[in-house]
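Each chain you see keeps its place in the complex, though not every chain is here.
Letters A, B and C mark the chains as written, and numbering starts fresh at 1 in each.
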């Protein structure tokens, strides 16, 4: 069942409130309660090692941080800050658009934990990790 | 004892090989064997939440990832990739230039571990964390 | 499809090579390529806070460390040491037997990553986390 277009637009606008997230060029592809999927379009500015072009680990960490937070927000709960972030790098991320999917491991009243996976175009897992987020209230 | 200017320039060039690291605008301030310090100039593109302007956690994670790797490289050993990254966020990072310092926890033959701290202008700790890096050979 | 009894016994013996793992009293319940499930029987020696009795976080960390390693070993690849371990604690672990399941996130030639979840008797997630393991050769 596809999410309707207006829901995607609402979440796209929330992501685009952040100048850095606009710079990343993230596109919201799917949203559900406790889950969000985005596309991260490749561009040369994302590159760490230019020969061969490899996406910087900090870019993948950024996506894992932010998408985990947004997956918590989709539940209607207010996550206000990242407490900590853990990222595992599994493969060299070459050129080409990437996708990422975040799901919630534990929604809590004080802190919540979400897990995000980043894939390259052929579906292979590039990086994955978790964020712990401080909840409001 | 101050490091000489030509050493700083060599490391600046190595950092600037990466388009993303050039985009961050990092400036190498100090280098020693197993240690590197940089300045991360503030700019609006780094912002997560614009009101009040807060630096994106992914930016701080990027600095912790890359500076730990460079601190390993200063030993003359070849670190070729980040295995994993852990970042703790301690305070909201408001506007203003930041500095970061990386030191080595353990230099190994298979993997090495480095720790990086990111400070705001008044010296308060904004974020800190560790990377594990895969060694060549 | 159930794993045969002799396979369970082989893995039970491998786990019981370790005095600490024998002390934990782990029982191998299921094994597949890249996956292992165990039961951790409750006993008072596991307790952190006695009032009300809560299983020590170090016990849960131990299970996550060791079961991830064994899940890598089930593939026939030789993991020789834990590089690092990350554990998220989701709920207070009260008295009662626990179960744990480990699966592989990425099997690599240099390092491998596995994820382990620990559940209480009613199926709720108590803790989960990841280990990175150094591979032989």
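Criterion: contacts are C-beta pairs under 8 Å (C-beta built on N, C-alpha and C of every residue); 3 or more make two chains touch, one makes a residue touch a chain.
Everything quoted here is computed from the prediction, not taken from an experiment.
Counting all copies of the one sequence in the full complex of this file gives 4, of which 3 are shown in place.
The rule is short, and it goes like this: only the chains that are shown with their structure count from here on.
Put simply, the chain closest to the centre of the protein, by Cα centroids, is A. Chain A and chain C have CA centres that are 28 Å apart.
The distance from the centre of chain A to the centre of chain B, with each centre set as the mean of the Cα atoms, comes to 22 Å. Looking at chain B, residues 83-84, 86 sit in touch with two or more other chains. Across the complex, chain B is touched by residues 83-84, 86, 110-111, 113, 132, 134 of chain C.
Interface residues of chain C facing chain A in the complex, by the touch rule stated above, are 86, 88, 90-91, 105-106, 108, 113, 125, 128, 130, 132. Interface of chain A with chain B (complex): residues 17-21, 23, 44-50, 56-59, 61-63, 65-66, 81-89, 92, 129.
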